[in-house]
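Apart from one protein chain that is not included, each protein chain of the complex appears where it belongs.
Here the chain labels run A, B and C in written order, and each chain numbers its own residues starting at 1.
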Amino acid sequence: MSIAWLVPLLSVAAFVLLAFAGRRLPGGGAIVSLVAVAAGFGLAVYGFFDLRAADVAVNEGPGPFAVDFVSAGDLSVHLSMVIDSLSITMLVVVTFLSFIIQLYSVGYMRGDPRIHWFFAVVALFTAAMLGLVLANNLIILYVSWELVGLCSYLLIGYWWERPLAREAAKKAFVTTRIGDVGLLIGILVLFKATGSFEIDQIFELLTAGEIPAGTITLAAVLMFLGAMGKSGQFPLHVWLPDAMEGPTPVSALIHAATMVTAGVYLVARMFPLFAASEAAMLVVLTIGTITAIFAAVLALVETDMKRVLAYSTISQLGYMMFALGAGSVTAAMLHLAGHAFFKALLFLGAGAVMHGTHGIVDIDKLGGLRNKMPVTTWTFVIGALSLAGFPLLSGFWSKDMILSTASDGGHWVTFVIGVVTAALTAFYMFRVIFRAFFGKARSDEARNVHRAEPIVAIPLVVLAFFAIVFGWLGSPLIGAPFGDFVFAGHHAAEHGESIWVVVISSAAAILGILAAYSVYQAGKPRAAAIRAAAGGLHTFLARRGYMDVGYQWLIDNVSLGLARFVAVFDRKVVNDAGVDGTGLAVRLSGKGLRRGVTGLLYNYAALMVVGVVILAVAALLGSA
Amino acid sequence: MNFAAVLFYAFSAIAIVAALGTVLARNIVYAALSLVGTMVMIAGIFFILHADFLALVQLLIYAGAVGVLLIFGLMLTNTGQPATGPKDRWQRPIAFVAAMAFILVAGYAAVSTDWMQGVVPQLERVPPAVLASSLFRNWALPFEIASLVLLVAMIGAIVISRRETSND
Amino acid sequence: MIEAIPLDHVVLVATTLFGIGLYGVLSRRNAVAILMAIELMLNAVNINFIAFSMYVSPDPTVGQIIAVFVITVAAAEVALGLAIVLQIFRNKSNINVDDLDLLRW
Partner (left out) sequence: MNGSDFAFLLPEIVLVATAITVWAVDFFTPRDRKPDLAWPAAAGALVAMAFLAISWGEHREMFLGTLRLDNFSLFFRFLFLTVAFFVIVGSPGYVRRKLRNAGEFYGLILMSTVGAMGIVSSREFLTAYISLELVAFGFYVLVSHARHEARSNEAGAKYLILGAFSSGLLLFGISLIFGATGSTGYAAIAAALETTPDFGMVWTLGVALVLAGLGFKVAAFPFHSWAPDVYEGAPLPITAFLSVGSKAAGFAFLIRLFAEGLFPVLDDWRVAIGVVAVLTMTFGNLVAIQQANLKRLLAYSSIAQAGYILVGVATLNADTTSGMLLHIAGYTATNLGAFLVVIYFHNLTGKEGIDDLRGLYRRSFLLTLVLAVSLLSLAGMPLFAGFMTKFYLFTAAAASQLWWLIALAVANSILSVYYYLLVLRQAFITPESEEEEQRPAFRLPSHARATLSLLMVLVLWIGIYPSVFVDAAEAGSRALFGG
């Protein structure tokens, strides 16, 4: 299917049209973006069947096809893309969700003055995400990767009048860029070792054993750093909860279903590289496990509905990562796809609540919504059940597959943590449900909530359907067709799920739900009592483990401090009244340096002489 | 030691003393006069080094034109006001350290290097005709560019410092 | 007759003059005095060029030619420098480089 490049290109075209003429189109030109992505979806489905007929697996696609991009001297960059089961799965999921969520946005964003900009950026985001998925070339991948980040920045800060949104946008951008440094250096390391940016060529050299083991580990870990940033893995997860300042459809599309899975996709795409290094796999496994449990615990105390979902996303991404670390691309991808559906559903449900209550998301202020918005309530419950891994729903199958992978691989610590996380997941999701949808309304807004309009409700129902059935693709009951389609190395279906894993994980989910019921629904005062008993622990969690504070401290004291130091060095007039007033320590430490650049000509000249000395000394040392 | 060498060391010593005067003299006019003195001594060194033409150029341009220009500039900008205190009390010590370091390092490098690795010095007087032919044949291009530099400097000096008529 | 003067002595004189000029640039506060110190540096360079040209270069004219150009540029620099300094003097009645600190930090 060599017309795959059309899929992202359609959305690029939509972006260009919307950015320049969107203002003049009715409804902000949403229709343009919708048509583009719908067509993309059609192409993706066609490609899926095409590929299914060809029966090929990950990295065994019908060969990458290329457009010459830069070709000069040693460095040639082809615009090459790859269609294999991995990318086509993502292609279908991304286009489908993008379509559904944009449809929902038509209702949700109605009346917003900048609506054309919203759809333009969503279209650009979709294009970038698709480019990332299709890339067979690490440069294309990196470019799309950055573009995805840029769109995320623009969309989180979409309501730029709000200071919180601006801060969140900046935080997301800076945090993910930290990971991106790793990715870029990792790409360069690979290029250094192989002389190629083409993923398939790199793998050829890899299987031929031409890349030294140390380089493999280094490259894999560096690339994983990029995945950690984008997929919100501990300790780079701090931006994701704050990113909920963006419009809810954005949270659903970008910060739950697609962009944040880019990290998981990257690891899956580069899986042969990771698999070649035990150390790298261990890093992925460990980080994934820590993330899964850490985020689930933080979700326990969060009262902002969207933020609970954000932590849940982080936790589930951790799940996917440890699935990869344990060696199963199939399980990770199944969970990725299934999660995309039910998490989008949950976010859109939360959005419907916000819409109905005019912006209330604090579950302490909600309650009793069940009667006023039945469709929202029950679809939300389905989503939550699926997420919790309730038997026979979508999430159940993928979670089982992940846990079996862990148990089969003998990763018992991870297995236990995975089960505990499953229980916690069920608990916090039903905490939200009982607090928000059941019981009595605790605010006027919750009492006067209005029902969701059809264009908002229809996507919910469609997504709820998939939240129930999608995971069946991975069910051993019907022969796990997904495992036949997406696999790397070995067929997942070959190691069928042992029944005791199924029992344990089902029990964990049900226990979690029951516990939530007993704490938040059955007996009234228990929640408060537990909170009181937990005391310091609760505070610790409510402050998100003080990680944001810690990072802020680091930024304030280390990086800004460094910047400030240099500025002072550059700025301070030496004879300023300030100098004599400042302490002796400052004078002793900064005197020689600070007088360097002061606006005074002779200081500048003196600095140049110092420079000659630096150069000469460095040359003598460097040549020695 | 022959006469030329004696002259060379004498000129050098005077040049260095005068140079010190240039950078140390409190009265700026004395400094300018010391500079002219240094230039004359350097012209002498040129002469001893068989660069007669350069010695002449040095005398004409420096001792003549530049010296006069500088003194002229000093007269124009001399307000007689006492200078304000320095903004950087460390200026002179740093300058001293930097200059001493430079002289010691570069001087040591100059003395310790075997400059004449296999080269036999020619030490012949270059006739002005040879110099001129070299200048206008081999170095015609830099010569042209130098003329542009002078043109730019001239126009620049006029643009920057001319007094304007009232309607200008 | 200049055989009695070793090349390193000439270079040493040039270096010393250059260093003195350097000191002048770094220590003077009068803009014209700084220009004068720069002249000193450029002249020291000329001594070097002429000496090297005589002693080591296969073509004894090169150094002298360079010196001619350096002198030209140096003179032009003084002229232009004085023009700017004069303009500053007109605007501020002062040519102390300490006071040239509108632009900083």
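The rule we apply is simple: a residue touches a chain if its C-beta (ideal position, glycine included) is under 8 Å from a C-beta of that chain, and two chains touch if they have at least 3 such contacts.
For clarity, every value in this text was computed on a predicted model and none was experimentally measured.
J.: With touch as defined up top, name the shown chains that contact the chain not shown.
T.: By the stated touch criterion, the chain not on view contacts A, B, C.
J.: Going by the contact rule already stated, which one of A:L91, A:L184, A:A350 or A:A516 would touch the omitted chain in the full complex?
T.: Selected residue, touching the omitted chain: A:L184.
J.: Can you name the residues of chain C that touch the chain not displayed here?
T.: Residue positions of chain C that touch the missing chain: 11, 14, 18, 21, 25, 31, 34-35, 38, 41-42, 44-45, 48-49, 51-53, 56-58, 62-63, 65-66, 69-70, 73, 76-77, 80-81, 84-85, 87-88, 91-92, 97, 100, 102-104.
J.: Just checking the interface: what residues of chain B touch the absent partner chain?
T.: 105-106, 108-110, 112-113, 115, 117-119, 138-142, 145-146, 148-149, 151-153, 155-156, 159-160, 164, 168
J.: Could you list which residues of chain A touch the chain missing from the display?
T.: 68-75, 139, 142-144, 146-147, 150, 157, 160-161, 166, 170, 173-174, 177-178, 180-181, 184-185, 188, 191-192, 562-564, 566-567, 570-571, 596-597, 599, 601, 603-605, 607-608, 610-612, 614-616, 618-623
The rule is simple: only the chains that are shown with their structure count from here on.
J.: Indicate the whole-number Å distance between the mean C-alpha point of chain A and the mean C-alpha point of chain C.
T.: 62
J.: Between chain B and chain C, what is the gap in Å from one C-alpha centre to the other?
T.: 5
J.: Between chain A and chain B, what's the gap in Å when you average each chain's C-alpha atoms?
T.: A distance of 67 Å separates the two centres.
J.: Going through chain B residue by residue, note those that touch at least 2 other chains and give them in order.
T.: Each of 86-88, 91, 94-95, 98, 102 in chain B touches at least two other chains.
J.: Which chain C residues touch at least two other chains?
T.: 22, 25-29, 98, 101
J.: Within the complex, which stretch of chain C touches chain B?
T.: Spelled out, the residues of chain C in touch with chain B are 1-5, 7-13, 15-30, 32-33, 35-37, 39-40, 43, 46-47, 50-51, 53-56, 59-61, 64-65, 67-69, 71-80, 82-87, 89, 93-96, 98-99, 101.
J.: Provide the residue numbers of chain B that touch chain A in the complex, in ascending order.
T.: 86-91, 94-95, 98, 101-102, 105
J.: Of all residues in chain A, which touch chain B in the complex?
T.: Residue list for chain A touching chain B: 573-575, 591, 595, 598, 600, 602-603, 606, 609-610, 613, 616.
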